[in-house]
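One chain of protein is taken out of this complex; the other chains stay put.
Right after this comes subunit A.
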Amino acid sequence: MDIQISHEQQASVVAVSGKLDTLTAPAYEKAVTELIDSGTTQMVIDFAELSYISSAGLRSLLVTAKMLKTKAGKLALANVTGGVRDVFEMAGFGSIFAMYDSVPAALEGL
């Protein structure tokens, strides 16, 4: 797993690539927690390069959402496709996360 963080005008874009599973979820959570602790409230997570997400990965997303919620922030997901999309849909996460087809669309939707 690799995480690239960039800062747009109104939000931080976190691009996660590779696998987000039991092994890599702690690193993801650490990176995102630091980002939120440093003041980020508007966040877009870009899954364009994510090949796999496990239930542990989904849990990490819930943690992220919860942290942002306590700070009155917002989270949007972009490019949730393929197998990752299937996992999201199966777990019913489509109804609790705002998902967009691209990063600009996600930024727009925040």
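Heads up, the rule we're going with is that a contact is a pair of C-beta atoms (placed from the backbone, for glycine too) under 8 Å apart; a residue touches a chain by one contact, two chains touch by 3 or more; residues count from 1.
The rule we apply is simple: contacts and distances are computed from a predicted model.
S.K.: Between "Indolepyruvate oxidoreductase subunit beta family protein", "ATP-binding cassette subfamily B protein", "Hydrogenase nickel incorporation protein HypB" or "Protein serine/threonine phosphatase with Cache sensor", choose the name on the UniProt record of the chain that's been left out.
M.R.: Listed in its UniProt record, the absent chain's protein name reads "Protein serine/threonine phosphatase with Cache sensor".
S.K.: Going by the contact rule already stated, which one of A:D37, A:E89 or A:E108 would touch the omitted chain in the full complex?
M.R.: A:E89
S.K.: With the missing chain put back, one of A:M1, A:V32, A:L58 or A:L107 would touch it. Which one?
M.R.: Reading the full complex, the residue touching the unseen chain is A:L58.
S.K.: Need a quick check: the contact residues on subunit A for the chain that isn't drawn.
M.R.: Touch set of subunit A with respect to the missing chain: 22, 25, 54-56, 58-59, 62-63, 66, 89-96.
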